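Only one protein chain is missing; all other protein chains are in place.
Lettered A and B in written order, each chain numbered from 1.
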Amino acid sequence: MNTNKLIVSQSPHVSDKNSVQKIMYTVLIALIPAFLVSVYFFGLDAIRVQVIAIASCILVEWAIQKFLIKGNNTIPDGSAILTGVLLAFNVPSNLPWWIIVIGAIVAIGIGKMSFGGLGKNPFNPALVGRVFMLISFPVQMTSWPKVQVLNFAMTDAETGATPLAIMKEGISNGEPVSQIMNSMPTSYADWLTGEMGGSLGEISALALIIGGIYLVWKKVITIHTPLAIFGSIALFTGILYLIDPQSFADPAFHLLTGGVMLGAIYMATDMVTSPMVPKGMWIYGIGIGVITVLIRVWGAYPEGVSFAILIMNAFVPLINRSMKPKLFGEKKKEK
Amino acid sequence: MLKTFPKGGVHPEENKLSAGNGIKKMPLPKQVIVPVSQHIGAPAQAVVKRGDKVKTGTLIAKAGGFVSSNAHSPVSGKVKKIDNMMDAAGFKKPCIIIDTEEDEWEEGIDTSNDLIKDINATSDEIRNKIADAGIVGLGGATFPTHVKLSIPDGKSIDHIIINGAECEPYLTSDHRVMLEKGHQILIGTQLLMKATGVSKAIIGIENNKRDAIEFLTNIAKEYDGIHIQPLKVQYPQGGEKQLIKALLNREVPSGGLPLDIGCVVQNVGTTVAVYEAVQKNKPLIERVVCVTGKSVKEPCNLVARIGTPLSELIEEVGGLPEDTGKVISGGPMMGKAVSTTDIPVTKGTSGITIFNKIESKRGVATNCIRCARCLSVCPVGLEPYHLKNISENEDWEMLEQEHVMDCIECGSCSYTCPANVPLLDYVRLGKANVSQIIRSRKK
Partner (left out) sequence: MNNMEIILYTLLSLSGLGIILALILYVVAQRFKVVEDPRIDEIDELLPGANCGGCGYPGCRGFAEALVQADSLDDFYCPVGGNETMKAAASILGKEVAEKEKQVAVVRCQGSPEHRKKTSEYDGPQSCILESKTYSGDSDCPYACLGLGDCVEACDFDAIHMNPETHLPEVIEANCTACNACVEVCPHDIIELRNAGKKSRRIYVSCVNEDKGGPAKKACDVACIGCGKCVKVCAFDAITLENNLAYIDYEKCKLCRKCVDECPTNAIVEVNFPPKKKKTEKKPPPDKKETEKKSQPKDNTNQASENEQEQQNSNSDETKA
């Protein structure tokens, strides 16, 4: 006779090899190309911002978990690291360290832990941190250092505006779009590779798309949300462009500049804060796209992806409740 | 493209360790414990008492209603007692305990191995014989077969579907039955067709059992109206509704039965039992049980009498391994973990899966991250994470509105959950409560 006590539990008795940890680290791997690009263009500053952001996110989560919630250590699940990386990706490389720390406290403390930790937050924590910083420290958050290829000297680089800011400024001064485009220091090809002013992670569309393809292949994200965002932005700005090419920029400009790529592929697809069913993802993505263009074209800020995602995050519970997957054997309506 | 059901499903590691090993006969057990109720429906009533002499095949418990089933003595000997004993579900139920003396069969039972192909019985006779023999669905659901074959007025069926999918990982009993009792399956299928007056039958087999597909396709040429359909490997294809969807692209309406869309589904093991009952007068007193597991010395498929303790079957395959953590009656996806190996084999025991300690431990449950994987794998189109939350809040009415009763308990959601949330545990709890509410409403 076996003296061991048998374990009894309900079925199923097997599970696949997936885990929350794996998902988080897969996203981190997908962000590596964008990180390398940021180091390439912003030098050591990029690494400095990353390290501060990640370290402070981990510290804040650990402290809250240990002293306030008094729960298990949740650092190993990787979500704090991911929030740190995304937070760093959303700020300029020359941001003072104390602003990053404040951002991390807001992102993790208010954006995530106050709701009960991973999985319970209605808003993307990194974006909560970013928007808080943007509103509280508008000057620091919008002075973008000019890109300098492989410059590892920690000197104060010159600052310049992002293409979106140049565009907004130009249009509000009444200049025609074609003239603004000509005077712009960077071109489409630069935006694709990342040679433009902007936050750490948002500059290279190409690197972000490579990571996105990896995520889709690993089945961490589905393609619906990014496609819906890209599609709706392209369609909306395309219509505007066709109406008046001299007062509205073309769709390619809108897609490649600013935080659309980073937002659509990594922030909007955050599992916790995005809808569950494809139908819902389409609505959510289209909402983000439309709000982004509204803010960019008519709003006060040159960039609106963060706000758009946060606004649509608020609708997610509603979308989840109203969009149900099709039930097997659901009675079809009599025709 | 191989056929399969379109929505949801998972593909767990197959681990069909015993697929290559033929079916072996178990020696007679010294004592059998026959639960009075081994089926879904009204419990049967014991018709023997302490001290009675029974022969192999003697009726010992009579069906307690239409949706109920007979039980027969699996050995010949003396009834020791009728007592409450632990069954596979983990609860004590009345059982008839018989001390084996020898193996003397009841008269009229043909115990030879001769194949009887000619069908002489009329459809009513077939149905009655199936009911008398106490045949229930051998796939594990144990629904009385004669009930399924009684088509109510106003309904008509056009297909008999034979379930050879065996989508459960590890288990191979159906696979071996298909290889070794192909003719019996096909004759049994024809009996079912005759009983229901249907001219078409489809046997659905998953593509990881190529030898069985080939073998059955070959011999099926001798029989009219039986078609063998290979299927893509996908769990839970062995579920009735999923199988019909895969084979005929028909959907059983929510809350309905396969009957509503003109189908009757039977397991391959059941067809063999039907063959034996009708052609040989043999009641259902033994079944093929697959005993398997990674640390089991020689995983194999055994023919065991109903009522044999699991421990004897495990001894037969080399004993319970040292590092055993879990013994599961059934497969790893839908089987029940048992607390002791003293429980008996019943009509629904399709296998015994033995897990070592590491395999047995469930992952630590963490917060749901709303990754929606449970939604995408649910073959029914439910929202398991949502159902779990409602169930935890004990809002049974809302749970009913969310179609919790459509859940087939396949376990795909718990299987796939990256946060190891025991979704199905809570959904089951919800189902139990909702069905209670529904029952009390009907009264």
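What we mean here is this: a residue touches a chain if its C-beta (ideal position, glycine included) is under 8 Å from a C-beta of that chain, and two chains touch if they have at least 3 such contacts.
Keep in mind that this is a model prediction, so the values were computed, not measured.
> Of the residues B:47, B:67, B:89 or B:219, I need the one that contacts the missing chain.
Candidates B:47, B:67, B:89 or B:219; residue touching the omitted chain: B:89.
> Taking the full complex into account, find the residue in B:340, B:367, B:389 or B:435 that is in contact with the omitted chain.
B:340
> Of A:8, A:58, A:252 or A:323, which residue touches the hidden chain?
Hidden-chain contact among the options goes to A:8.
> Please output the residues of chain B touching the missing chain, sorted low to high.
So the residues of chain B touching the unseen chain are 84, 86, 89-92, 336-337, 339-340, 360-362, 365, 422, 425-426, 428-429, 432.
> State which residues belonging to chain A touch the missing partner chain.
Looking at chain A, the ones touching the missing chain are residues 5-10.
Here is the rule we go by: only the chains that are shown with their structure count from here on.
> State, to the nearest whole Å, the distance from the C-alpha centre of chain A to the C-alpha centre of chain B.
Their C-alpha centroids are separated by 49 Å.
> Give the list of chain A residues in touch with chain B in this complex.
2, 4, 6-16, 18-20, 22-23, 74, 77, 116-120, 271-274, 276-277, 320, 324-331
> Show me the residue ranges of chain B that touch chain A in the complex, using the header's touch definition.
Result: residues 7, 10, 12-13, 90, 169, 241, 245, 251-254, 256, 320, 322, 324-328, 330, 332-341, 353, 355, 357, 359-363, 366-373, 375, 378-383, 386, 403, 406, 409, 411-412, 414-420, 422, 424-425, 428 of chain B touch chain A.
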